[in-house]
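All protein chains but one are shown at their positions in the complex.
Should a chain be cited, it is by its letter among A, B and C, assigned in written order, with residues numbered from 1 in that chain.
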Amino acid sequence: MSFVGGKELRIVGFLCNWCSYGGADTAGVSRFKQPTDLRIIRVPCSGRVDPLFVVKAFISGADGVLVSGCHPRDCHYSDGNFYARRRLEMLKRFLPFVGIDARRFHYTWVSASEGQRWQQTVTDFTKVIHELGPTPLLPQNKTLPKEARA
Amino acid sequence: MKKARYLKKQKEKEFIAALGAKARVYAPCLEDEAVLFKPAEPDSTICLSRPAVSSPKSVIYPQSETLFSFRFKKDAEDKRRTLVELDDTIEVPDTIIFGARPCDARGIAIIDRAFSKTDTPDPYYLARREKTTIVTLTCPEPSSGCFCTWVGCGPAETSNSDVMMTEVEDGYLMEALTEKGEALLESPILEDGTPYEAQAREAQKAAHERMVKEAGETDTTPVDPETFDSQAFWEKAAERCLGCGACTYLCPTCYCFNITDETVVDKGERIRSWDACMFHHFTLEASGHNPRAAKALRLKNRIGHKFLYYGEKYDGIIACSGCGRCIRGCPVSMEISTIASALKKNSGTVSGEQ
Amino acid sequence: MNLEKLKEIVRTVLPSVDVVVGYKKGFDALHPVPCFLTSPEEIDALVLNPACVHNLAAYLPSLKNKAAVVVKGCDSRTVVQLAQEGLIKRENVVVIGVPCQGTVSVRKVLSAINHQPVIGASFENDTLVVKTKKGETRLALHDVLSDKCLTCRYPTPVLSDHLAGEQIEPKTAGKEAYQDIRDFDARSLEERRAYWLKEFDRCIRCYACRNACPLCVCRESCIAETRDPHWMSQRATQNEKMMFHMIHAIHLAGRCTECGECERACPMGIPVAKLKKKINMEMKELFGYEPGISMDDKPPMYTFKVEEEKIEEHKIR
Partner (left out) sequence: MSSEQLTAAVKNPYLPDLATVVGVVDETPNIKSFRVVLNDEEKMKRFSFEPGQVGQLSVFGVGESTFVINSPPTRMEYLQFSVMKAGEATAALHELSLGDQIGVRAPLGNWFPYRQMKGRDILFVGGGIGLAPLRTLILFMLDTRKDYGDITIIYGARSHADLCYKEDLEDWGKRHDIELILTVDANSPGPPIREGFVPTILNEVAPKPDHKVAITCGPPIMIKYVLQNLAQLGFKDVDVITTLEARMKCGIGLCGRCNIGSSFICKDGPVFSLAELKRLKFEM
């Protein structure tokens, strides 16, 4: 059941193994209430997130994509998230050019201890996505099997 | 029995709309500046004054199609086992290609042969082909790069079409060439065409003569084997080639394809899609070995297929209709006509061009 | 564009290189084609005029030995970018620069002459004279220049070992290079989405845009074809086409030298360069960066700053 209520939407989250995945875990262990629309994919580092992953998610019908890594200066690999920041900023500015609402894509930093901050991020982002509603499907997405659609 | 009818230009839209009531109609439509074969809609701008960018082959042989779908299912008796179900049903609507050019029609005839004159005919292509009627326009003017007469086609060539339409005063003379074509001309929108026949003959003759002046008579000189096997010839000819697929995908006669599987969760499809022999990937083997790794070898295969290999199988026919699309559409203006003509001469020159 | 001066340079350069990449006559007067000179007898076949559109630097990475290449201003940026990224060795390339007043867009010319077959064409100062069966049409060069040339900031090559002609000052005073992008950005999201869906619909997946791009370097590993990993299917759907074109643009972030070859190469006339231009505009705003200007630069995606001046943390809203 979605936290916001109504139909659950599809949000894909790319979380770095060292900080944000831990942060999400902290939130879970602390039993913070969170919406359930997010599907988490664990990656070694936010620097691993190729803009390709995000584009593929949107093309496949994701309603929102969230990338979260270690805070700047705290990267487990020292500078992966600095590269990520440049790429993801470029991507965020590019998406609306082809008609994908930039609000559907968010990138942020959450540390392993910030369960509360994680809860807030997921809650706020899910709320925004629900306000925006399901992403407009690309014409051929409609012909894909139901399971593959958002 | 030959049936000649007359279509007034101002009734063209009405006629196409009437055809559309019975079948899918594809016609050359203007999209921005590009002329493309698209389903004719009431608001389409039909453009017959210049050849379409790409050929109408996609109507019968789509860029991608589903060969069959599969579904995975748990075995009711043994839950550990997964069974597979296959389904190869396809929809085949009646279709009309309106405003093809003789080179387009010849292109389809070339694919017809490959897909039917074999002990394993292609049921997907043939099912669509059988339901397709081709209405061809006599080509009024040669375009840059056209060379149809040189390969044995021509701007008024009728042999591969169901209806031939020729521009005459204030309209078109529509002549049925087959039973399919006759059925299509059963329309109250059309008038008697007899008064226009002489005019049409004149226009066809003139079009043919113009084209011959431009591109020459049919050249039946065989490919010179020594030149064909010269590596230096192909290296020179392929020098500027970028290795993209524009030539093959725009070509009315190219039919090479790829087969790939796509799955989502418990079901998927086996897809057939156009492929291009100019791609490095085309012949790349899983081991990493590639028998046509160099673009010169790929060009040799492409030209060889059209001017040599196809003819070895099918009565010496050249698998090129001289439409010039690959020349006009190529980012570096590769010229199949000059390469082919250089191949026919054992002139000692290795240059692909004069 | 000074053909005689160019021939003179090629004559002196040819003995020291394997091949000289230049232009020669093509199937009609509007379509000169790239040529590869290896002997002095071929020099007289060289052509140089505003119809010489190709970015010949695209051939450099595939040439094994020392080569000389004829480049216009925009093309010279590609040479810089290629060398900067280590895709070519600077010492293996002799750069023959040609100052350029702009190249013609064949699409614009054909549109201006109502798509009549071209019999001949010649350039007289600022005029293009096109001959068709219906007669001669005189077109002001400015009206048929490629869009990229109208806001060109580098008419003289930024890098050259030999220069065939005099330096040219850019004529971009009062013109904003990215105005078209800003105008497009001002449209509604739905409009932008609909625009690209319509454009991509006619993409035939021939990859002419990719193969003509001098900076597309994935080659055989391109996501469009490889199934390892399996990012895209071979379906001819807008999904796949949109995905491909977005990734093509993203891979060029901070690298695209705006030569416009992708768009010119497209046989279906899809304005794919627009996507790259948008990203370039953002690169300039974010990092003050223009690709292919200086050999010592590093593309912005290959580096970072601990404190980014222009990137602020986004709030969810």
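A few comments on the model shown:
Just so it is clear, contacts are C-beta pairs under 8 Å (C-beta built on N, C-alpha and C of every residue); 3 or more make two chains touch, one makes a residue touch a chain.
Because the structure is predicted, anything quoted here is derived from the model rather than measured.
Only one residue from B:Phe147, B:Tyr249 or B:Phe282 touches the chain missing from this view: B:Phe282.
Within the complete assembly, B:Thr118 is the residue of B:Thr118, B:Ser159, B:Thr178 or B:Thr194 that touches the hidden chain.
Where chain B meets the missing chain, the touching residues are 67-68, 70, 72, 78, 80-84, 86, 88-93, 114-115, 118, 120-124, 126-127, 229, 255-263, 268, 270, 272, 275, 277, 282-287, 289, 291, 301, 304-305, 308-310, 312-313.
Simple rule for what comes next: only the chains that are shown with their structure count from here on.
The central chain here, found by comparing per-chain C-alpha centres with the mean of all protein C-alpha atoms, is C.
Here the CA centre of chain A is 35 Å from the CA centre of chain C. Our note on geometry: chain A versus chain B, Cα centroid distance of 46 Å, whole angstroms. Look at where the CA atoms of chain B average out and do the same for chain C: the two points lie 31 Å apart. None of the residues of chain B touches two or more other chains.
For chain C, the set of residues that touch two or more other chains comprises 235, 237.
Across the complex, chain C meets chain A through its residues 184-185, 189-197, 223, 231, 235, 237-239, 242-243, 246-247, 249-250, 253-254, 275, 278-279, 282-283, 286-287, 300-301, 304-306, 308, 311, 313-314, 316-317. Taken in their complex, chain A has these residues touching chain C: 51-52, 55-56, 59-60, 72-73, 79, 82-83, 85-87, 89-94, 96-101, 103, 106-109, 121, 124-125, 128, 136, 138-141.
Within the complex formed with chain B, the chain C residues making contact are 26-28, 31, 33-36, 54, 58-59, 107, 110-111, 115, 117-118, 133, 202, 204-208, 210-212, 219-220, 225-227, 233-237, 261, 264-265, 267-269.
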